[in-house]
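First up is the structure itself, then whatever we jot down about it.
Excluded from the complex is one protein chain; the other protein chains are retained at their positions.
Entry: chain A
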Amino acid sequence: MRPRYKRLVDNIFPPNPQDGLVKNNMEQLTFYSLSSPEKLDRIGEYLYQRACRDLSRKRNGFVLIAMEAMDQLLVACHAQTLNLFVESFLKIVQKLLESTEPDLQVLATQSVIVRFANIEEDTPSYHRRYDFFVSKFSSMCHNNHGDDATKDMIRLAGIRGLQGVIRKTVSDDLVENIWEPVHMDKIVPSLLYNMQDSRYLKGMEPHSPEPGEEKNSPPQLAETCIRELVGRASFGHVRSVLKPVLKHLDLHNLWAPNQFAIHTFRIIMFSIQSQYSYAVVESLMLHLDENSKAEPKIRTSIADVLSKIIAIAAEESVGPSVLEIINSLLTQLRTSVGREREPGGGEEHAYQEALINALGEFAAHLPDYQKIEIMMFIMSKVPYIKQQGGMDDNLLQHMLLKSLLTVGRRYNSVSMNTTFPASFLEPLMRMSVVRDPDLRLLKCSRPDAIFARKYVPELFHCLVEGLRLENNTVDNVEAVYTTLALIAIELACDDVLPDFLNMILDIQTGALDKTTGLTAAQRYSLHAVAISLLVLLPHVVIISPLSEYAEKVVAARQEQDLSHLLPELLVGYEVSQPPPPGSPVPQAALIDRQALADCLKDAGLDSQHITSTNVVPHRHSWVESAGVTLKGSVTDLTNMELDSASSTPGIQRKYPEEELTFEAMKRVLAESSVVKREAEALRQKQLNEAFRATTFSELITNNTTSEEESLQTKLNELFSRMASGLSTPMTPSPASSHSSTHKHQQTAPVPVYELLFPELFAY
């Protein structure tokens, strides 16, 4: 007499396999298993043996039935009794996978994914066939069957199988570690291979999948699977996923062109737990290091991928990780500059552009206060050489300054002037001293001209925009003026002259613009800045008609008792005959667009750009970002003290942030970004309150003390050097002519530009 359980098992098989599982008898078997769970092991073993026998006799119909029965028992029975039964189940799955028949392989993966992956076990067994499953499923992912439908079917089964193993093991700490390289090195390339074998390689645009399409196409399913995998990765696992990704892209030449690489990394960035996204950027950066000997084309492509994903990381990056990333990029840039003279320098240049682009992308997505930090950090990296440096140094300086501007360009234009701290300008101006002996003689070298053409309008736009802000103080306006004057001295040349003139006109437009809420005093300041710049400009680029015209306008203002439209800038003006509010400034006292164009034409220059009215629209309303503006100014002054080292030429400033320790990194990573954000919000609130509580003049005092002084010393130094190179005779400064009774004027130092451009104030 056969044991009861064997009879029950035998009864579920019909005489003819086409008839399928005998339902009633299956119910009996299930009931028996539930009531006598101790028999489950034997039932499993017996089912397994039957299936093996049927397999070897090629009676696949019966194999199918055995499998279905096992699936049902697996689902019906309770966790604690499953242990050995699961072993039998997995053994038969393995048997099926060893078969050469596609149908049986697919059957096996279905069981794994649909049943096994979803059951919870109390006692997971350590020694399972995961190694075999991963190996076999990965192999199936590469199936090369002659018949396309079969090939797709097997590949899909392989991907599903991997998905099942991932789900099963990731959730379970006790079982084999799926994140081990031995598994990841199979799983990841298998998924990528299926993804790449799709439209991305055929140059088609990616499109979002139709519902249901995912099930039918290996690329879609592979993509889903990799998202799932990456999404489950903890910090320690990120590297073990990324390593095979990078290797795969290397070996399959998927960097250049890089659509697929970008696609893949986007997927990774969007599925990874956001606090780890920085690790992805870091890995890619590391890969760039490892590829330092690769062709520039490859490196450029990698850097390009970096620039495409870096923004996603920026939002999550905090503290040292930010500077770490910037630092890596700058290091790459430095290395590349050193290589530029080698053959293929042009391609090397493309690489540098890609790096700078990545830098810009990254900075663009950081909060403003960090942008400032980054600009200062870049500044600190610029080599400082008193004598004319080597070719490399000049190039490097050039590149770094370009980076600086790229970051600057991304900077919220509205808060530009208030957040442009003296301590930042200082090294920037230090740079201008050493830049090039040529530059000191106010000649513009060719690369700088190109550079200026490219960035000056952008920069002007930001600065001028800043001038229109209603909360500007005299100091703000002065700072912008100083900056603009500097830019003029540094970069003005025939090519960019129209930009300069447009900028001056824009400032004037701002002063006249009735729609802004500027006070009369603020408007006057703008007029003064505009005319001062116009007077300065012909000294830099010798164009006598322009100089004559400028003097004419100045004279007009003096004659018509409009001296408040001339320097110096005051908080309030005591105008002898206050013009009725809103009364227009007489036309003759204004800078006229057409007149400027004529000056250019007289000098034989292109006047086209100037005649076309070029009013740049406001990009942001200042109201929206008033908080940012306030935050910026204080942040800069409190966070970025100008230490004595940095004002001593020759000593590189060392930023505390530059010291990146592993511990610090860990701390930052451990710190939840939510907490961070809350802290940030709180800080901002306090700042706002501080601003509300303090009086205007107090604020001014706070904002204009020590830093300004050292800045001024530097400026004096710089400009006296420059002055010796100027051909224009300079009259001594009538500094004593200040007769301001304003509190502010007493505490603030003498406006910098008066000392520097005495001739401007001789009127």
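Quick note on the criterion: contacts are C-beta pairs under 8 Å (C-beta built on N, C-alpha and C of every residue); 3 or more make two chains touch, one makes a residue touch a chain; residues count from 1.
Following the convention adopted for this analysis, contacts and distances are computed from a predicted model.
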Suppose you had to identify the omitted chain by its UniProt name; would it be "2-methoxy-6-polyprenyl-1,4-benzoquinol methylase, mitochondrial", "Ras-related protein Rab-30", "3-methyl-2-oxobutanoate dehydrogenase (2-methylpropanoyl-transferring)" or "Casein kinase II subunit beta"? "Ras-related protein Rab-30"
Among the options A:36, A:135 or A:177, which residue touches the chain absent from this view? A:135
Touch assignment to the omitted chain, from A:89, A:116, A:179 or A:193, lands on A:193
Residue of A:248, A:557 or A:593 in touch with the missing chain, whole complex considered: A:248
Those residues of chain A which, in the complete complex, touch the missing chain: 45, 49, 52, 91, 98, 100, 131-132, 135-136, 138-139, 141-144, 146, 181-182, 185-186, 189-190, 193, 244, 247-248, 251-253
